[in-house]
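For this view, one protein chain was removed and the others were kept in their places.
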Amino acid sequence: MIERIHNQKAWIMVLPVILLVAFNAVIPIMTVVNYSVQETFGNNVFFWEGLKWYEQVLHSERFHASMTRQIIFTSIILLIEIPLGIAIALTMPRKGLGATLCLVLMSLPLLIPWNVVGAMWNIFALPEIGFLGHFVNSMGIDYNFTQQPISAWVTIIAMDVWHWTSLVVLLSYAGLSAIPEAFYHAAQIDTATKWQIFRYIQLPKIKHVLTIAILLRFMDSFMIYTEPFVLTGGGPGNSTTFLSTDLVKIALGQFDLGPAAAMSLIYFLIVLLLCWVFYTLMMRNEAR
Amino acid sequence: MAKVRLQQVRHSYNPDVGDKTEYALQHIDLTWDNGGAYALLGPSGCGKTTLLNIVSGLIHPTEGKVFFDNQDVTLNSPDQRNIAQIFQFPVVYDTMTVRDNLAFPLRNRKMEPFEIEERVKTVAEMLNLSALLDKRASGLTADGKQKISLGRGLVRSDVNIMMFDEPLTVIDPHLKWQLRSELKQLHRRVGFTMVYVTHDQTEALTFADKVAVMFEGEVVQFGTPEELFLRPNHTFVGHFIGSPGMNLLPCELDGGFPVFAGNRIKLAAPITQINSTKKIELGVRPEFIKIDENGFSIKVNRIDDVGRYRIVKAECLGQNFNVYVPEGLEIPTENLRVSFDPQHTHVYCDGWLQNKKEPS
Partner (left out) sequence: MAFEFRDLCKKEYDVTLIAPISMKLKPGIFNTILGATLSGKTTLLRLMAGLERPTSGEIWHKETNVTNLPVQKRNVAMVYQQFINYPSMSVFENIASPLRVKKIPENEVKSRVNKVAELLKISPLLERRPTELSGGQQQRTALARALTKEAELVLLDEPLANLDYKLREELREELPRLFEESGATVVYTTTEPSEALLIGGFSATLHEGKITQYGQTQSVYKDPISLTAAKIFSDPPLNTVKIEKNGEGIFLNGGEHWKTKKFSNIPNGNYTLGFRAHHLKLDPSSADDLKLPGEVLVTELSGSESFVHVKTNEKIWVVHTHGIYNFKQGEQIKMYLSLHNCYVFDTDGSRVYAE
């Protein structure tokens, strides 16, 4: 009764965005939903299938396999990138020229287009002529990411760490910069060790920022497509075929629109669910 | 507990610049006796926090030395000096309980657990925190957190000096009274050397036995609250202490006595005649101007009533000054005449107090 919209003009400003979002997001999603409940043999003839595709996908070995691969991948990524990012942020200088230099260096990997990152690492890691590939092999380690699953995994993880740790670094750095000097002074007066300072002052104070970093890295790594695709194409075999790669193979490779649509919706819902869980945990932590 | 001495301390944040104005601290020579309560009072930017940080070891002075009990600690780090510092805003370890917060410095010094228990219990009781010992520190109010900061300093028996950097800044006004008197009682009880930095004169004067008034990097006067009030050495001290501060009226000298607005003002004793090119001012606090039928007449611009007393905004030949009138005393509506108390009227030359001749 008291609340009223006072500025009608505001809606006109939002209209272009609404149209854009509608065309690029809402309508495509509706199309996908449409496909996921129907079967087609071509010629634009569709038969209603109901939830058959969903059941098929959820019971398929292939889906379970790529899901498992995806979960392992995301876990490893988080376990490496988060601590590494914090560690780097802790060692970066707080002010002066060194600080600016470090910040620029840290930002560089984030600015490179993702498919270029994949291509870079592809060449970089080639066993015969790539810098890294040649170096590792010359050390006596048998390394060939195009043929060995382990090597492929290691290379993809190394690439992702190189590409995305900077994000964690920058976020942690921002969080650390916000801690007032007085806390360090007090810790010094209390003769606290460096570890105690980290555990009792720094870590609690960057908790909020860190949660955002974890959430972002989780989401991005769970949906990863471009870099592994350019690097290994999903191979050798399907050892590095994660969820998105698999999805694209089914949809565009086999042109099985039905299962592909169902799978992509399941995928979407999983990410949505996990993000919601994460968000609720974060909010609950804050309220405490 | 220690006697702290600052010798010829000067500090600049840009030591390469030789300009005098770049120095945050110009020239400090100060001694704080063992077990005393002291204050550093001054406006923002006067250098008081810089001085505090030099004493605590967070900054090393550009020039000069710091002595704790005759031992040169100028280049020692804070943990080597055995000091305790309470900051402007509460600094507590949020994830720990109150008990763990208080025990933290002792555990780091590898004290015996049962001894730590004892000390924590004693200090918590001193600060009225006993009921909250097992609560998480982050859940306390601002004054509770400040008490934890205070407690972390009190648990240690080896503290040479305890320093407070405007500690009541974030405290609710109605709790400030309580905390202030608790601090004072604490000092009486533990007897640590304590130094309190503030811009609030009430906090400084009520806490300290002796106050160092600072202005633009120098200690202008170092004395008891009474001395600062009754005999300010410098017009800045006169103005800064007292609410409202001392009245400063330009005057001329005639035979050792000041002449203001045509009236010869009586002093306790005459002062030596000074070269008339310097700036001469008459300093008298509003509290020492009395309503006197035989005095000189003034014009009343306004009367402010603060309940306990009133301030008369007076004017005489273009010069404005304040007169303090206690509650209950009548202020004549017309023809108000006042006189200045000779005992408490001073003459300042270029800002500095002129001494009166001793009576022969």
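Residue numbering begins at 1 within each chain, and the chains themselves are lettered A and B in the order written.
The rule is simple: a residue touches a chain if its C-beta (ideal position, glycine included) is under 8 Å from a C-beta of that chain, and two chains touch if they have at least 3 such contacts.
Values in this document were obtained by computation on a predicted structure and should not be read as measured data.
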Per the whole complex, from B:Ser77, B:Thr206 or B:Gln319 the residue touching the absent chain is B:Thr206
The one of B:Arg99, B:Arg180, B:His234 or B:His346 in touch with the missing chain is B:Arg180
Among B:Trp32, B:Phe164, B:Phe229 or B:Tyr348, contact with the omitted chain is made only by B:Phe229
Filtering B:Phe104, B:Phe222 or B:Phe240 for touch with the omitted chain leaves B:Phe240
Residues of chain B touching the missing chain are 43-45, 172-174, 177, 180-181, 184-185, 188, 199-202, 205-207, 225-226, 228-230, 239-245, 287, 304-308, 326-327
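Definition applied: only the chains that are shown with their structure count from here on.
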Distance in whole angstrom between the CA centres of chain A and chain B is 57
Per the touch rule, the chain A residues reaching chain B in their complex are 180, 182-183, 185-186, 188-193, 196, 200-201, 204-205
In their shared complex, chain A is touched by residues of chain B numbered 56, 58, 77-79, 83-85, 87-89, 91, 93-96, 104-105, 108-109, 149, 152
